[in-house]
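Just one protein chain is left out here, and the rest sit where they should.
Take a look at subunit A:
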Amino acid sequence: MDDMEDDTTIFSTLKSFKSLISCPDRSLLETEPAFGRSGLQNLYTKRVELEEAAERVRSHTNLLQLTQEKQQMELSHKRARIELEKEANSSSRDLQREIDRNRELLLQIRRLEEREEKANQALNEQMENNKALKRNFEELHKKANEKDSKLAEADQMISELKDETRRLNQQIQIQESKFSTQNLEIQALQEQLDVQRKKFQDVSQRYQNLQTSHSTSTESELKIKELERRLALQEQDSVIVKNMKSEVARLPELEREIKRLREENTFLRETKENNSLLREETEGLRRKLERMERAMEEKLKVELEKEKLEHELQAWENIGQSTGLNIRKPEDLSREVIQIQQRELNLKQQNYTLNSSIRSVEKARTELMPEIAQLRAKAQEEQKKRENQDSLVRRLQKRVLLLTKERDGMRAILESYDSELATSEYSPQLMLRVKEAEDMLQKVQTHNTEMETQLSKAQEEAGSFKLQAQMKLHCIVFVFLRQKIEELESERQQLEEQNNILEMRLERHNLQGGYDPVTTKVIHLQMNPTSIAKQQRTEEVEQLRVECQRLRDRLRKIEAGGGMTTDDTTLIIPPSQEILDLRKQMESAELKNQRLKEVFQKKIQEFRTACYVLTGYQIDITVENQYRLTSVYAEHMEDSLLFKSTGPVGSMQLLETDFSRTLTGLVDLHLFHQKSIPVFLSAVTIELFSRQTVT
């Protein structure tokens, strides 16, 4: 619509323009027939109006254009807005769709996540199950292994047990065999047992018989003892009866005596009381007597004492008169005595203090003496110094005087000079000189005062030095005394320690039994058990030695003699019969041996000579199996053949000798070829015999 409106406006504007254009043309035309000058102005004004109208139109067209443009713009804007709204709608729809999709996707995602979680859980569970299963599996595996091992062990055990059973079976067999043998033994033993039982029965019977007889004998003995006892008792009874008879006979006499005694008793009891009374009286009288006697003695003593005391009293009373003091009573005397004693004590105290002070003062004095000497020397030195200084002072004073005199002289000279010469020129010089001189004077005065002060100081120092010396003296004395005290105390402690040590040593020494030979000696009886025991011991030892020696000699003799022990042995062991028999047997056996030896010797000698003569060879055995044959017809003594026995059979071999080397032909012939030793030997004898007979 807007477009339409725009179009309408545009058309309207066009129309207006056109109208305008036409107007101005008319206006132009209308105006032309008007006059020349008004025409230009009119033209101009028309032009101007036209221009203005054109400008108005232009501006109007511009406006219209602008409005159109604006409308177009607005249209386009609207379109755009619409499009945008459409797009927005579409986009919103898309958005919603997307949102829905998003939601759906989120839901899906959640579901998927849930599924995933479930799946994970399931997975974990499965894993756990898996692990559990694995564990179970492992456990089962272990169990299986254990069971295998157990099985193996069981197998081993089984095999061992089988071995054991085999062994046990063997043992059982052995045991059975032993058992059988033992059964046989048992049977034999049982037979023996039967025999022994029979014997036992016999013996038991005999024993029973013996016992019965023994019991009967004991019973009879008991009966005998009882009878004997009864006999003894009866005898005792008889004796008692006899005694009783005698006593009974005495009875009437005793009765008479009893009566008499009773009478006496009553009489005595009566008199007893009187007696006791009388005794008490006598005792009382005796005591009185004693008391009286004691009283008399005391009275005598008292009288004696009284006299003594009277004498003493008179003496005491006289003391008062003799000494002249105001003494009437002993109390005064005691008071006087106490006073005197107090005075004496005070005086003594004073005396002691004075003595101690004197000693201390003397000690101090003696110690101070050298120091005083030192100080005196020092004082003397100081004095000398002072004197020197005094002399110096005097010299200085003299110098001062001299200087003053010089000064006066100089002044006089100067005045003279002043008086002689003009003063204006020389007065300053003189004044200068005067000033110089005055300065010199002042210097000298100051020097003087200084010297005086020095002198005073020196004097003061000397005085203070003396004081110091005195103080030092005291201090030195004090320090010295302290040192001495400390040294003495340390010495005392050391000495105490040494004393203690020595006392302990002495105690130990005393305990162990030591003594001081200067003051004590140790004695004992000569015949005391220890010496006696020692003597006995030495005697025993001597005896034992002598016995030992005797036994040794006897032993030697026994060994040397060979059984004949008859002479000078004091201890003769009686030879038992066995030993004698054995000795005889030994002797006979030895004799037999000797005879046999002689016989064998003879026989051997005979046999050998026979062999030599018959065979012509002397056979000697040199070494164990070697036999040396020397022929009868041997040319030299050393010619011999050596044969060695090989084997137990009796085969012999010829050994090489010098002689056999000369007989090699015979050896080859007879021994190697013919293998006969007797032939060889006979051949050798023939050879030698032929040699001998020939030569």
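By our rule, contacts are C-beta pairs under 8 Å (C-beta built on N, C-alpha and C of every residue); 3 or more make two chains touch, one makes a residue touch a chain; residues count from 1.
By our rule, contacts and distances are computed from a predicted model.
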Choices "ATP synthase subunit b", "Mitotic spindle assembly checkpoint protein MAD2A", "Auxin-induced protein" or "Guanine nucleotide-binding protein subunit beta-5-like" - which one is the UniProt name of the chain not shown: "Mitotic spindle assembly checkpoint protein MAD2A"
Touching the hidden chain, out of A:S91, A:Q236 or A:N528, is A:N528
Given that one chain is not shown, which residue among A:S246, A:Q321 or A:T519 touches it? A:T519
Hidden partner chain, residues of subunit A it touches: 508, 510-515, 517-534, 537
